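A single protein chain has been removed from this complex, and every other one stays in its place.
Chain naming follows the written order as A, B and C, and within any one chain the residues start at number 1.
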Amino acid sequence: MAIENALMAFPMASIWAVTLVLLPLAGVICCFLLPRISRTLGLFTSFANLISVSGLGWQLLEHGSYRHAVGGWGAPLGIELYADGLSLLMLATTAMVGFAISVYSTAYFKPAVGVRFWPIWLCLLTALNTLFLSADIFNLYVTLELMGLSAVALTALTGSKEALNGAMRYLLASLLASLSYLLGVVLLYHSFGSVDISLLTQQMQAPSATLAAATPAVWAALGLMGAGLMLKTAIFPLHFWLPPAHGSAPAPVSALLSALVIKASFYILLRLWFTLFEPLVDGEAINSLLGLLGCAAILWGSVQAIRQTRLKLLIAYSTVAQIGYLFLVFPLASNMGSVAWNAIAYLIISHALAKSAMFLCAGNLLRFGGHDRIADLDRVVQRLPLTAAAFALAGVSIMGIPPSGGFIGKWLLLETAIIQGRWDLVAVIIIGGLLAAVYIFKVIGYTFSPAQITHEAHNVSARMQWSALLLAIGAVLLGFLSLPVLSLLNISDATITSGVGL
Amino acid sequence: MNSNAWVPLLVVISSLLPGLIIFSLPEDKVRLRITLNLFGALVKFLLVGLMLWGVYNGYHYEIRLPLLPNLELVLRAGPLALLFVTLSSILWLVTTVYAIGYLENSPHRSRFFGFFSLCVTATTGVALAGNLITFLLFYELLTLATYPLIVHRGTEEARQAGKTYLRYTISGGALLLIGTVWLYSLTGNLEFTPKGFLTNMGEQHYPALITIFILLIAGLGVKAALFPLHGWLPQAMIAPAPVSALLHAVAVVKAGAFGIIRVVYEVFGVEFSAALGVLTPLAWLAAFTIIYGSLRALYQDDLKRRLAYSTVSQVSYITLGVAIAGPIAAIGGVVHLVHQGVMKITLFFCAGNLAETLGIHKISEMNGVGRRMPWTMAAFTIGAFGMIGAPPIAGFISKWYLGLGALNTGQSWVIFILAGSSLLNAVYFLPILHRAWFMPLPESWPEDHNFGNKETAWTLLLPPLITAVFALAVGLLVTLPFSPLEWAKLIAAREFYQP
Amino acid sequence: MNPANFYALVGIGLFCIGLFGMIINSHLLRKILAFNIMGSGVFLVLVALGRRAENLPADPVPHAMVITGIVVAVSATALALTLMIKVATQTGQATLPDEDDK
Partner (left out) sequence: MNRNRLLLIVLLPLLLTLAAGLGYAVLSLPEQPQYLQQLVMDNMADSGVSHPVTAVLLNFRAYDTLLEMVVLLLALLAVWSLDMADPQHKTAPSLVLDTLTRLLTPVLILVTAYLLWVGAHAPGGAFQAGSVLAASAVLLSLAGWRLSDKLTALPLRIVLVAGPGVFIILSALSMVLEGQLLKYPVAQAGLFIVILETFATLSIGATLAALFLGVRPGKINKNKDRKHK
């Protein structure tokens, strides 16, 4: 009876949102206690996670954005979970990519490594889910740390020299970034006595407070949090840790890192920038600076990617470049609006799908031939047509060639840039696309060589090939799904959004 | 949405679906693959026939699918679209037969035929595109689908050719993309409309519009091989013969030329383009390309390369016809889209037959080949005479209307270009014919494959004969109701006369 | 000067010293120690500023946050130290290779 009453008393969305938090957590503990079946548990958890996200999405579509006061206290005393269109898209991307990578991992990891992989990956899933559901800057700090530490642990999984060095560098960068972020949180808390994003935003945006809000402490918080999050997102020139980490981790881990982890810190940056920091940064030079960094990242990352001789490093540098596109939102969205938003959301999702597919392909090639030297790939790819196709399709999206999700993102971005007369950005976007074509086709060109296979080839399971291919197909099909995806993005809460449709 | 709406989509799917299935077929399922290919080609042919009949009777075929907020994916069968889609569906059928014979027993056939079908899908999409973004989408898909065909042999040379091809086409695609987005952000409209949709734009937008025009034409000019963007075409000759045939006659080159027609007629509109003052430079560029291509063709000993430069030259007739900005020249330009396709595909088929049967790749090896392979060389002769512009073959009709149109609009310099190019055509084709028919047979051919009492495999022989007959027929039967010329007149009338 | 502000300034000082240490030192153990100094600085600022108003009891919320922060820092340090030992046993040195080396 009590249960029925309780069910009546709270919305369905609560069930799904709380499931998203508790389910992967329970998965972690079960994997820890029952290592022998951790593979099954991991796969099941990520599948159930997918269902929970669908459930939450369905509820959000029906009822609009959603808040959940943890502990029943509500902000500012307690912590609130918050889900709107943007968080839903991030959660959905995480769930989809995460599930595909889970399927891949069931075949990729040998049991001895898998036992260590699954609980940590579920920790990462917990971190991502809680991060995207959080509306509290201190809580975000905890989720950031949870995410950072699990990402580092996953990077070091193989125990090779490169992986350990990469993980160490990653860990130090990540910790530095977190502390910088935390000091920002401290300053904000002591300025306003709250850590809830919407309350902080209200205080920042209250007409009487607008001038008073721009205190040195708030500016310092902006700088500290911005710098920390940018370091975690690996925007040029703070990208130094990314290629060694993403290049040396096991393939499914690289996929997770490139597709999801860096997006999470970018998501927080996006949230903070366009809610509570908006009165400070609106139309300011700081946005131009971020845009400039984005441009530099696009060009530098692409050129570096072209120069690489190893496939995984090429893909990692491509990530550096693609992050640059995301930062173009700052100069573009500050003036006008929602088109830039849509563009960035689209780029985030399609990059997540395409880049994870690429890393999984690299994993297949590595498994098959025992190396990832690009110039010797001709010995490999003829025999893995599905993987070659997956790589090519993912490449189409990365290059932004139609029909693909990447194209839609690029189109929207170009549209805003042209409307605002930012021809410099237009040029960078186009050049970035051309450079991407260079490095993608540098790889694809070798897939048609008819060279004989000269080495002992290892079998690559169908599961590993298909999960990569399905992700890549998803990235392409995204090109036809812009209306539903963008309508999800428009689920928003009028109380905390500033005019940009966040 | 009535049932008519689905027809254009089905036309696209009729080659897409077999293509996707073929990818997954193992190499040894030859029969199934052939069946699928021919089935797809036939279905497409029948559907196109249905649309031809329907449009003639006033039905409207259009499907709209949402792509972006306020922007749709549109497939529509107008007269211009039908002209191109008919050409591609017929030539696909013929080329499929040819490719089956040509690639017999060579490796990676599933991959080849898969991309071959994708390539046709893209061409069909280009033809039926009802707005610029749909056009762009299929135009880029065409780039992606043809790349694997060009590098199909997998040699280092093929890889380099593929690289060159991509360097040109992807850059071109990027220019087209900027132009399209810019146009959209300026006007909020990308729909292909007879006489264009820009007539209301004020003077203050003219500089922007001129830039957009240049961007679009440059983007399309890459595929249409307008000088100086033609560099990829001769290199792409490394591809297997059916691919070259398709690339030159229907798919890539034509997609570019077709795009130019669309942009001038249905985006900017002839009158508006003329007001912008962009047509005369375009005409000059086309004229220059015509002469330049012919001159380069003169110096090629490799048969396929000579044909490639001939394509550079011939495709620019289409651009020239469009840029002259008169109704009669427009007929000539548009109809040449079909005529050049039919003639050039014949020539490439024949070149492929020579290479496949006798190992002949160079013109200097062609002595007496007409006596060894009379049917093939007969088809070749028809194609060559057509190119020169000898009546009553198709090429003559195009040149006639072009010249008439130029006089009509007072641009008599075009006559000299036409005469000069015809002369050059004769100079580079007639020696080939002379060699083939009148020079003595060599002691041995570079290779000699035996096909019993036939000169070559029937799957190789039939296609060029059919297309040669087409080339004759469209020249002889120009007055029949469904002839390309009649369609071209209809299209020109829509652009120039109707209110 | 208010003692709370004094402690907060010390915290800022520690943060900057730690930052300096993290950048300048190449030995990993020193880097990790520097990270801990930075962390202590942040926690000090957090707690100290919670009692800026002298006539009132201290704000309990920063205290709770600091405990959370410390646990996180301890966890991170444990992982970092283990990783360092692994790096040292694998590569023979407890420093990271220069980026220029590659």
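Here is the rule we use: a residue touches a chain if its C-beta (ideal position, glycine included) is under 8 Å from a C-beta of that chain, and two chains touch if they have at least 3 such contacts.
These numbers were taken from a predicted model, which means no experiment stands behind them.
Interchain touches from the omitted chain, evaluated on the whole complex, reach A, C.
Contact with the undisplayed chain is limited, among A:43, A:217 or A:280, to A:217. When the omitted chain is restored, the residue from C:28, C:76 or C:96 that touches it is C:76.
Against the chain not displayed here, chain C makes contact via residues 5, 8-9, 12-13, 15-16, 19-20, 23-24, 45, 49, 52-53, 56-57, 59-61, 63-65, 67-68, 70-72, 74-76, 78-79, 81-83, 85-86, 89. For chain A, the residues touching the chain absent from view are 2-3, 6-7, 9-10, 14-15, 18, 21-22, 25-26, 28-29, 32-33, 68-73, 76-79, 81, 116, 119-120, 123, 126, 130, 138-139, 142-143, 145-146, 149-150, 152-153, 156-157, 159, 183, 187, 190-194, 212, 215-217, 219-220.
Methods note: only the chains that are shown with their structure count from here on.
Taken chain by chain, the contacts run in an open path, each chain touching the next and the two ends left apart.
Centre-to-centre separation of chain A and chain C, using mean CA positions: 27 Å.
Chain B and chain C have CA centres that are 68 Å apart.
Shared interface positions of chain C, defined as residues touching 2 or more other chains, are absent. Looking at chain A, no residue sits in touch with two or more other chains. For chain A in complex with chain C, the touching residues are 138, 141-142, 145, 149, 152-153, 156, 159-161, 164-165, 167-169, 171-172, 175-176, 179, 182-183, 186, 189-190, 240.
The residues of chain C lying in touch with chain A in their complex are 15, 19, 22, 28, 31, 35, 38-39, 42, 45-46, 49-50, 52, 61-62, 65, 68-69, 72, 75-76, 79-80, 83-84, 86-87, 90-91, 96-97, 99.
Across the interface of their complex, chain A is touched by residues 23, 65-69, 73, 107, 111, 133, 136-137, 140-141, 143-144, 147-148, 151-155, 158-159, 162-163, 166, 170-171, 173-174, 177-178, 181-182, 184-185 of chain B.
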